[in-house]
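In what follows, a single structure is set out as C-alpha cells and then discussed.
Entry: chain A
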Amino acid sequence: MATVFKRPHALIDVPLHYCPGCTHGIVHRLIAEVIDELGIEGKTVGISPVGCTYNNYDYFNCDMVQAAHGRAPAVGTGVKRVNPDNIVFTYQGDGDLAAIGTAEIVHAATRGENITTIFVNNAIYGMTSGQMAPTTLMNQVTTTSPYGRKPEIHGFPIKVCEMLSTLDGAVFVERVSTHDIKNIMSAKKAIKKAFQVQMANKGFAIVEVLSACPTNWGLNPLEALKWIQDNMVPFYPLGNFKGKDLEV
Partner candidate 1 sequence: MGEKLLMKGNEVIAEAAIRAGCRHYFGYPITPQTEIAHYMAKKMPEVDGTFVQAESEIAAINMVYGAASAGARVLTSSSSPGISLKQEGISYIAGAELPAVVVNIVRCGPGLGGILPAQCDYFQAVKGGGHGDYKMVVLAPCSVQELYEMTVEAFNISDKYRILTMIMGDGILGQMMEAVEFKDKEDIISPDKNWATTGTQMKREHNVVTSIFINPEVLENHNHKLQEKYALITENEIKVETYNCENADIIVAAFGTVARIIKNVIKMAEKEGIKVGLIRPITLWPFPERAFQKYADVPKAFLTVELNAGQMLEDVKLAVNGKKPVHFYGRMGGMLPTQQEILDKIKDILK
Partner candidate 2 sequence: MMAQQEIIIAGFGGQGILSAGRLLAYAGMLDNKHVSWLPSYGPEMRGGTANCHVTISDEPVGSPILNSSTALVVMNGPSLDKFESMVVSGGMIITDSSLVERDIKRADIDLFEIPATKIASDMGNLTYANIILLGKLIARTNVVSKENFEEALKKVLPEKKHYMIPEEMKALELGMNY
C-alpha cells in the first residue's frame, strides 16, 4: 500500500505542546516539509525564540540553537558567518521579532544576512498570557490593553513586511496566512522560496505567517481562523512584497 501522508523526517515524532487550534503546529509542519523536499536537514540549523515556541528545538530534527528574546537574527548571524554552508532559519513570534528584537531583525535584514526568518504573527503575546503585542490590532482587547488598543495610549501596530521591504538587504518578503487550506498551501510555497533564496545566496528572506491564538483571543479554533480572515487580513494584506520573481 502506498503511503500518501506521513510525518516529515525533519519533524521529530513527539506530541507538540501547543494549545488546540493554535497554528504553530501547522507552521512547524510546513517548515519541516520544505526542509525534507529541499533535502537540507543535515545542514540546517534552526534558531528557537522566546515565546510559546521556545522549545521547538524538541520538534525539529536539525541542529537547533535556543536564543534570548528577540536575538534570534543576531544568533543566526553568528551561526551563518561561521559556517556559510549551513542553512540557517530563525523562528520568531511578534513580541520577539517586532518588539524586543526590532533592532536585530532590521539590521539582519539590512545587512542582507543570508538567513531565512519565519515570523509568526498572531497579534498577541501567547506564552506570558495574552498581552498586547506590537502587531495587536486597533481596538483589540488584551490583558495589557483591557479597554482595547487605542492610538493615543498604545500607538499603532507595526506592519513588519512593509517596513522590512524598504531595506535593500531584504530580498524576499512575503506575508501569508494559515486560516484556510488554500492559504496554507500558499504559505508553504513562500516558505520554500524563502529557503531557496538562502540556498542561492541571495540575501535576507522573511515570511510573515498570520496565525491563530484561540486561547488568548478567547475564541474557539474555528472562530479564531475566521478572526484572522475578518480582522487580520484586512489590516495585514497578504501577498509578496519583494522578490516574487527572484531566480533561485
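Keep this in mind: contacts are C-beta pairs under 8 Å (C-beta built on N, C-alpha and C of every residue); 3 or more make two chains touch, one makes a residue touch a chain; residues count from 1.
If you want to know what made the cut, all candidates are chains of the complex that A comes from, given by their letters.
Note that the coordinates shown come from a computational prediction; the quantities given were computed from them, not determined experimentally.
Between chain A and the candidates 1 or 2, touch in this complex occurs only with 1.
Residues of chain A that touch candidate 1 in their complex: 41-45, 47-48, 54-55, 57, 60-68, 71, 74-83, 85-86, 103-104, 106-107, 111.
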